[in-house]
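With one protein chain withheld, the remaining protein chains of the complex are depicted in position.
First chain written, first letter: the chains are A and B, and each begins at residue 1.
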Amino acid sequence: MTSKQQMKIEDIIAEYKRNPYQVFTISTPHTGIVSLKVTKGQKVQGTTGKWLERKGTLLYTLVRQGNEKRFYAPIDGEITDLDESLDGQFVEAKTPLMSIKHKLSKEEAINKVLEKFLEIYNAPETAKYYLAPELYQKIEQKGLKKALINPGEELLIMSRMKRDVVLNYEGRPGIIYVIYFKPNTTVNQGDPLLGICPPEQLEFISHLVKRIYLEWE
Amino acid sequence: MIELEKQLLFLEKRLIYLNDIKGEIFGERLNTLQNWLAKLKEQLYTLSAKDVQKNINKISAQISLYEKEAEKKLTPLDYVRIVRHPFRISLKDILENVYDDYVELAGADECNIDPAVVAARATINRKVGHRIYTYQVMVIGHEKGHGEEFRNGGSAKPWGNAKALQFMKVAETEGIPIHSYIFTPGAFPIEDYPGAAQQIARNLYAMAGIRVPIIAFISEGGSGGAEAIGLADLRLMFSHGYYSVISPEGAAAIEGKLKEGKKASPELIRFCAEQLKITAKDNLQLGTIDRIIQEPPLGAKREDYDFFNRLKREVIKATDEVILSVKSLGTLRAYHYKKNGYKDTDNIYVRWQLDEKEIQRLIQKRRQKYRNMGTNFYVDLRSPLHRKVSNLKDKFLYAKTYICYDLLRRPRRRIQQFSEEIKAELLVIFNHLLSPLVKLRNKILPPKLSYLVSEELQEMEKVCLRGGYVSPRAKVDKTISCPNAERYGCYDIWIPDLYSEFCGICPNCGHHFPLEYQWYIHCLFDKNSVKEFNAEIASINPLNYKGFDEKLEEARQKTGRHSAIITFDAKILGIELIVAMLYSDFRGGTVGAAEGEKFVLACERAKRLRRPLLAYVHGTAGIRIQEGTIGVIQMPKCTVAVREYLEAGGLYIVVYDNNSYAGPVASFLGCAPYQFAIRSSKIGFAGPRVIRETTGEDIPPDYHSARNALRRGHIQGIWDRRDFRKNLYMALRTMGGKNLYYR
Partner (left out) sequence: MEKVLIANRGEIAIRIMRACKALGLEYVVVYTEEDRDSEHVRLGRENGGKVFRIASYTDPNEILEIADFARCTAIHPGYGFLAENYRFARRVTQRSRPLIFIGPRPEVIKELGSKINTKSIAKRLGIPVIPGSDRPIYNEVEAENIGIKLFHQQWEEGIKHPAILVKASAGGGGMGIEEVYDLNQLRAVYRRIKRYAKKHFGDEGVLLEKKLSDFNHIEVQLVCSRHGERVHFGTRNCTIQSIFRQKRIEVAPAFDPDYRYQFDPNEITEKIVSYSLKMAAYLGYDNVGTWEWIVTPEGKFYLLEVNPRIQVESGVSGFISQIKKQPRGVDLVKEQIRLALGEKLKYKQKHISFHGCSIEFRIIAEDTLHGFRPWGGTITKFKLPQHDWLQVHTHVPQDRPYAIPSDYDPNLALILVWGESVAQAKERGKRLLEEIVIEGKNNQGEEIITNIEFLKERLNSIQRFAT
């Protein structure tokens, strides 16, 4: 590792140490009558469990057409910007209700830092994205950080204006390290979709991860 | 002195054991003894040997007294404590002390595919007069290993049971008897191939037809795990063992409707242990075992050599009994046994080998044994006259089938086959003669307009689901969320649509919402073809389990039915079949004596009428725990019936739906050659909670999903509910072929 890289890592770590928070806005997915179940400043717990099978703190319920749905905290943190006036009211889709101020954990900080070192595949257009079926299967079988993608192979399916376009991978062979998008949600143009790591970089990346592990408190 | 020290140590152990099993009834008294013993130990080298011995004798006598006192006060829960105690005899002790020689097969200690299961080729000697005869046997059983951790408490993994089956087959090939020793709290509930449930089912199926005698000895008979090696010709039980449908703790958790992680109160556990009728005496009374082998007070421990001697005699006697009961004997011996019974065999040599005829008799007798089990524990609500009439009807039907299929069909089919052969021969000659002409014509003319003939064309039209049934759930103007909404972006579904047109299926992702069993009866089979039989066979409360009468009544009120299984005749596009349907509305679809009997009767009916048999599992939570081991023995009983049906040439198809778990899957369902699952159903041996509690590990939420069951090879396919009728029809056609004998 060059000293330049070393410096960079240190800068980044310092920056995250200064402000180790990320704010998540919680908005209603659709219309309905909302009932808030948390108070301002309350600490909430996110999804847990090995398979993310245990739900977090109940944030609010939304009743639409006789169906009460419960919405849980996706992540640990503290409730801020709670709009209490909406409690018991009818709301439109995508109405912001509250924010969760989340303190980055060691792993998340690592992921954030990794974004700067991995080759990030950004969304070429604002569209919905899906993993290409073959790649999806590969990841299902082998798991993330194991599946290798070669140039020319199908990477993603971009779905926009009712048309599906296959995106082929270009560039050096790499390992799919992180997936940033969720299927069936619109990704804005330029947002990260995938983090790809060239196989020979794997060692450096794991070294980096170790460094942060040691230094992050 | 060393001898005395040994004796002291032994006393100490006895005291510890006594304290562990029944300490609470003695209170201070045990402490006094303990102090006495401790003091004696200190003074071992100061006192004279004689004095020490005197003291030892005194203490020993006192302990014996206490042991006898404790023995009298043993409660069912104490038996559980006894068999789980590390001092309890284990299979290895029996191999060492009862058999004269043995070679352990497939693994040693930790280096073993499953250390909880031990298989050994063993010899056992018998002295008759001055001669010594040596018998060869296969010993298979669970090894608890006196608390060795890697033995897993004698809880067999699926591959452990597979190993047991492997060596049963070896014994079968070699023609030597199998002695199986059951020391298990239950099977290890994991689904990895070959699967806890499926492997037990395979074992049961195999044992229902194994061609050598099997003698089982039960010390700890934990439900399905016990049955995996327990379908025997003779079942003996140690007097201080227990044999139960579920551990008392497990029963208490269900009884108390406890949330996960909460422990049941000791009172509730004791209550359950008492209600479940788990002791040897209880089981003898229920007819689930044949005999009890008496143990010393508070149960046999590894140093009880007298017991091993007794056990040896019992082992030989039991094997003799099985052999002799099917053997064709000379006149003198026949007279002797007739007079004295098979039990008195001490002084006569019995060859432990059977000829073909005797083997058939053995298997027949074994099957009959299980057929008759539990027949006293349900009621037939029909009046005697009614029963007679329907019996007569059935007999008429059977006779008709016999005439149609056996007497008339066979010769006719032979003639038909013969004429087809002749036609084919002639065609060859004809084609040879005409081939130049045909070639010429093909050159000149465009291909002739010729239709292919297929009689099935029209039939395919009718295999779509039948409509006309509207679920009562469809009447609410509300919406419901699909559980996969987050993953697949499914919209909320309007309930009236979901439960009518959508057949309870999310139109976006295909998730199947549960539907009531009536839907299947109405939509799956031809109109007016469903005719139920044996509806009047009713579940009762055979163990007088407290509070169960009320629950049973509640189930009856709710469903208007008398048991958790519905058996009926039905048709799919004219193909007649017999259906046995377990449904969850009645006590969770649990199987007890009535359900088992009805299933067996359905098998027999299908066999006699030469019809395919469909077991549709709308849901089952397993064996009905309130029926105790009466419930457990439905596993071998029904499996035997399935085997008889299949051997007679039947086509048996199982379709799982919703939640299908435990005993039934581990026996008469899991042994089916064709098993399918409806999408979104869950199939397995034990639920997530039990798995977590026994294995200490979390399982993924989709652990029991049909997809995973398919991946593991437990089932043959996943069916969409909308394709159920079509797939069933196709299955009947393709698996039965064109020459289905019941068409």
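Just so we're on the same page, a residue touches a chain if its C-beta (ideal position, glycine included) is under 8 Å from a C-beta of that chain, and two chains touch if they have at least 3 such contacts.
Because the structure is a prediction, the values reported are computed rather than measured.
Every visible chain touched by the undisplayed chain in the complete complex is listed here: A, B. Only one of B:D497, B:E550 or B:E647 touches the absent chain when the whole complex is considered: B:D497. Among A:K43, A:R160, A:K182 or A:K210, only A:R160 touches the chain left out of the display. Residue-wise, the contact with the chain that is not shown comes from A:R64, picked out of A:R64, A:H102 or A:K138.
As for the chain not pictured, it touches chain B at residues 446-447, 449-452, 454, 456-457, 460, 477, 479, 491-492, 494, 496-497, 501, 510. In the full complex, chain A touches the omitted chain through residues 29-32, 64-65, 67, 90, 92-95, 125-127, 160-163, 186, 189-190.
Following the convention adopted for this analysis, only the chains that are shown with their structure count from here on.
For chain A in complex with chain B, the residues that touch the partner chain are 49-51, 53, 64-67, 69, 183-184. The touching residues of chain B, counted against chain A in their complex, run 476-481, 487-489, 492, 494, 698, 700-701.
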